[in-house]
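Here's the structure we're looking at; comments come further down.
The complex appears here without one of its protein chains, the remainder shown in place.
For chain A:
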Amino acid sequence: MTVKTANGFSLDDSGRRVVVDPVTRIEGHMRCEVNLDDDNVIRNAVSTGTMWRGLEVILRGRDPRDAWAFTERICGVCTGTHALTSVRAVEDALGIAIPENANSIRNIMQLTLQVHDHLVHFYHLHALDWVDVVSALDADPRETSRLAQSISAWPLSSPGYFRDVQNRVKRFVESGQLGPFMNGYWGNPAYKLPPEANLLALTHYLEALDFQKEIVKIHTVYGGKNPHPNWLVGGVPCAINVDGTGAVGAVNMERLNLISSIIDRTIEFIDQVYVPDLIAIAGFYKDWTYGGGLSSQAVLSYGDIPEHANDDSAENQLLPRGAIINGRLDEIHDVDLRDPDEIQEFVDHAWFSYPDESRGLHPWDGITEPDFTLGPNTKGTRTRIEQIDERAKYSWIKAPRWRGHAMEVGPLARWTIGYAQGIAEFKEPIDKVLTDLGLPFEALFSTLGRTAARGLEASWAAHKLRHFQDKLMAAIAAGDTTTANVERWEPSTWPKRAKGVGTSEAPRGALGHWVVIGSGKIENYQAVVPTTWNGSPRDPAGNIGAFEAALLNTPVARADEPLEILRTLHSFDPCLACSTHVMGPGGEELTRVKVR
């Protein structure tokens, strides 16, 4: 039976059910169920976060100045973004202004994360949805060399170089250690790249793996260490002393120069390897137009990368802030994270309980009470679910809504808003990619469009790194080396009770932390993370979330090889570690795919 959702999608759960659990190559654990019609087209999609998240509750009663250190540990990917969002929330609550240099350094930390995360996501988590590794082993390295030289000036492009890489990977595979290439659906007809393009992408998989270590050195310098860089309420915990020498202590001229050189090389790598590869691969998938989901209808961004310190206006954010609903790109709505009527979380389809589940709660009033119950149409047992009942509660992810609308967040959301605002640095690269590929504007709203926006954003972020590093150097040259404001460090200077909100645009989308401080301690802490938006279950009005919407109407080549499902889910760069929380050693490495 077909039903129409409140946000305009048709669902039909009568066909064969395919269960993918866990979805691999993501951070955290998730499960996905779809119904296929007789032509193997997805007509119903159900996204389930299979872990419970408890970040909020372990922060109660702790010192708000320490919250960042806990939030940084929740996840192995966006560590710094959580820390940044946390210190912003606490500063907002306590009315703490930060120095201009701290703003520049925080932006550099955040942009570094954007570049690093996007690069690693593209090559090491997402590329294998488009690139057939086994086919690469049959490529003619001379053809790969010709292809490489036709798309980029990147110097590592000789036939001999590609032959060496091919032999190295062959030896690796022949030795039986498939490693990262285990569990691939090699040979699936949904792979469209010729062997020489597969070899090019595989080669850059290895180069990117080697190069990413350079990018994160920026975190080591400004964050004092990596992994788990240090942050500070009131600024950044790194002192600047240009005359300093030696390896310990303040950031000196030698380290500032090191960062500058890393930024130059990062720009080169992104613009000469990542972006050309992205466009070359997309060229072979122009017919694969699926996966748009909510992106052409409803997108949200909180904005980030403030040009100046302590100015929260939308105009000051280099990554744009705004909301688009009902597909109206000509109308960008303001977003107010404090307004109790704007952002609300619903739990009638999530494994939590509220006193009244027909209503949503603003995060400042958020409740995190676990309630694991299953609907009457569940198949299997409580511990071994064969098929979930999506009419009842079915996920550990809450359903956040903006003025009642399910929203997509992430690079495509940010770039769509920037494009709709007519900002040249977003509009021109999108137009150029579409023109080069000979695609209409609507093609942007697709799985490939999401993946392309991420690549363009990696380039944007790399160039913005240069901007903020130059700005910092200019301030230092002018004698300003202040990096922290400690006037309100002591709890005795704080109000008895205070509420604050901190936001950022994490690589995978809008991130908000809401904190309530009472008598110097955390009373309530709620985080609404990007994958809560994208991976959300249904709500009382029947709206489906971004993952579910994006999977609809996609044809699947082989029902027992969910390559197309993974392709679209991966395009969101899901991170369920912080949207949900694992409770034990489940999750075998091998994905179970059950067709019923």
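Criterion: contacts are C-beta pairs under 8 Å (C-beta built on N, C-alpha and C of every residue); 3 or more make two chains touch, one makes a residue touch a chain; residues count from 1.
In the analysis below, contacts and distances are computed from a predicted model.
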(message) For the chain not present in this complex, what protein name does its UniProt entry give, out of "N-methylhydantoinase B", "HyaD/HybD family hydrogenase maturation endopeptidase", "Putative protease" or "ABC transporter substrate-binding protein"?
(response) "HyaD/HybD family hydrogenase maturation endopeptidase"
(request) Return the single residue from A:R142, A:K192, A:H228 or A:R403 that touches the missing chain. (result) A:H228
(request) May I ask which residue of A:E254, A:E369, A:E386 or A:E487 touches the chain that does not appear here? (result) A:E369
(request) Using the touch definition up top, pick the residue from A:P180, A:G244, A:G542 or A:P555 that touches the left-out chain. (result) A:P180
(message) Given that one chain is not shown, which residue among A:R73, A:R163, A:K192 or A:K427 touches it?
(response) A:R73
(message) Considering the whole complex, not just the chains shown, which residues of chain A touch the missing one?
(response) 26-29, 50-52, 54, 57-63, 66, 69-70, 73-77, 79, 120, 124, 168-169, 172, 177-180, 206, 209-210, 212-213, 216, 224-228, 230, 368-370, 372, 382-385, 396, 577, 581-589
